[in-house]
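This report refers to the structure that appears directly beneath it.
Every protein chain but one is kept in place in this view of the complex.
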Amino acid sequence: MFLQIKGLSKSFGALKAVSDVNMEVEEGERVAVIGPNGAGKTTFFNLLTGYLAPDSGEVTFKGRDITRLAPDRIVRRKVGRSFQIVNIYPEMSVFESIRMTLIASRQKSYRLFSSARKLFHGETGEILRKVGLAELADATGELLSHGDKKRLEIAMILATQSELILLDEPTAGMAPEEKSSTMALINELADREKLTLLFTEHDMSVVFSWAKRIAVMVLGRIIADGTPQEIRENSEVRKVYLGER
Amino acid sequence: MTGEDFVFQFLSGLTTAMIYFLIAAGLTLILGVLKMMNFAQGGIYMLGAYTAYSFMRLFGGSNFGFWMTLLMAPILVAVFFCLIELILLRWFYEKSALYTLLITYGVLIMTYDMARMIWGWIIKTAPMPPMFQRPVMIMGRFFPLYNVFLIFMGFFVFFLIWVVIHKTEWGKKMRAAADDREMTAALGINVPWIFTGVFGFGAWIAAIGGALVAPMAGLAADMGVEAGIIAFIVVVIAGLGSLPGALLAAFICGEVQAFGILVLPEMAIAFMYMVMVVVLIVRPWGLFGKPIVIK
Partner (left out) sequence: MWQTSKNLFSGARVWLLAAIVFLAMIPIFAPQMWLHLAAEIFIVSLYAMSLNMILGRAGLPSFGHACFYAVGAYTVAMFVMKLHVPLVLGMMAAPVVAAVFAVIIGYFSIRLTGIHFAILTMGFGQIVWAVAHKWYGFTGGDDGLTGIPIPSLIHGPIAFYYLALAILIACLIVIRIIQDSPFGQTIVAIRENRDRVTFSGLKVWHHLLLNFVIAGFFAGIAGTLLAILNRSAFPDFGYWTTSAAVVLMCILGGVGIFLGPILGAAIITALEHYISMYTYYWQMVLGFLIIILVVFMPGGICGFIDARLKKNKQ
């Protein structure tokens, strides 16, 4: 079992943000986590990536307990994450950003007396090609378009060699064509690099086009978990989404 | 240590505490509303003292003169610094805090020479008003009446500030601007003028502090340096922007000084810094501040 979540719960005062969530994910799966706003999806991701500590429950990844580890250690265990609000290095170039991430993930960050410029040249180039940012290698981070920033984020996640990737609303703020191409890129990369994906999304067309499995989270609980067809026919889900587009 | 000794030291510390509070209260206000660390606060205090000195001399060191000075001198200083705020500071509130830090630092060191140019380099002493020129008997020991007055003034100023902040229209606007600058401006309130007013008020308090201290100590242009740092310490221990915190923190610092002198006279000043450092390590947001996320 690649990722196993048992009884995960987190409350903020009286608010039960995440309530007794159980989930099992196999290697290579593409799971979408959907639900209305405020359902607890981001909290859920924060718990999985060590940003928040759960009140109770267990998260096991590749057989090892990662429940209460610090975020940096979870990343080193090869669990990566992208953020809803794009989170990149504003003044570094695309090339430098990816190289920095490689420096970090290959444990070279304490090297004081070698030149950073000479490191990971080839690998950085490779990652640039994989995400299609090769022409923008020297562009400054904050000047990139929204879509390219997302690609950069994905590139950086690739650089961390993550095997399980949590994507928080990867196509947020994009036009339909961009959504398509971004999801196509993500899936292509996932196929090629043998990644397991867990992603949240609001756009139902994206979800139903790209997810092989959907989990529905409402008020912190998973109320349904299955193939897109099963979810479409699930009466509880229809109740929740009735009236919602 | 006897009971009388203790009370004496305690009152001594309380006097010091009130001086610290007067210097720091203005800074707390400015920090809380303008979110600016005003390095020049010590300089304002110093100029307040010197201005009061001149006024008191003008009135021949009389009692009447003393009260007139308290009324007029701090306002003069406050107006001066309002001008500085208008010309220099108000353009930099939105930008990185480092700008206002440096500008106020520049203003601070200019105040040193300003004082020297106007009043010269020799240490001055302001005349003690005759009505206070007698001691008071407390538990069989003589304690300066002026110090008692100072302690009362400290509480009075605290009360005054509290009333202004919580019971006046202006105070309400101040608090709104402190919480949410943009929203307050969107409601049609002229935020820049509020800020100027707060800065002036904060300067006024510091100038009053200086004026009150003038008859007690020798005036030198660099009295603002140590005062400024003490204001810093008090405000930081208090929690940036907390007025009751400032009173408590000033009290702690004053008493630590007073009793620290008995234990290790040379290290008294170090004790205050140590208190600040301990507070910052254990509770970086100060005693009354809002908790900030660490790491």
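To keep things simple, chains are lettered A and B as they appear, and every chain counts its residues starting from 1.
Going forward, contacts are C-beta pairs under 8 Å (C-beta built on N, C-alpha and C of every residue); 3 or more make two chains touch, one makes a residue touch a chain.
Quick caveat, the model's predicted, so the values are computed rather than measured.
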Problem set entry | Residue of A:Leu8, A:Met156, A:Ala215 or A:Ile231 in touch with the missing chain, whole complex considered | A:Met156
Problem set entry | Omitted-chain contact residue, chosen from B:Leu108, B:Leu243 or B:Ala258 | B:Leu108
For this session: Identify the residue among A:Gly38, A:Pro90 or A:Pro176 that touches the chain left out of the display.
Result: A:Pro90
Exercise. Which residue numbers on chain B touch the omitted chain?
Worked result: 37, 88, 91-92, 95-99, 101-103, 105-110, 112-114, 116-117, 225, 229, 232-233, 236, 240, 266-267, 269-270, 273-274, 276-277, 280-281, 284-285, 292, 294-295
Problem set entry | For chain A, residues in touch with the removed chain | 49, 70-73, 75-76, 80-81, 87-92, 96, 99-101, 103-105, 108-117, 119, 156, 159-160
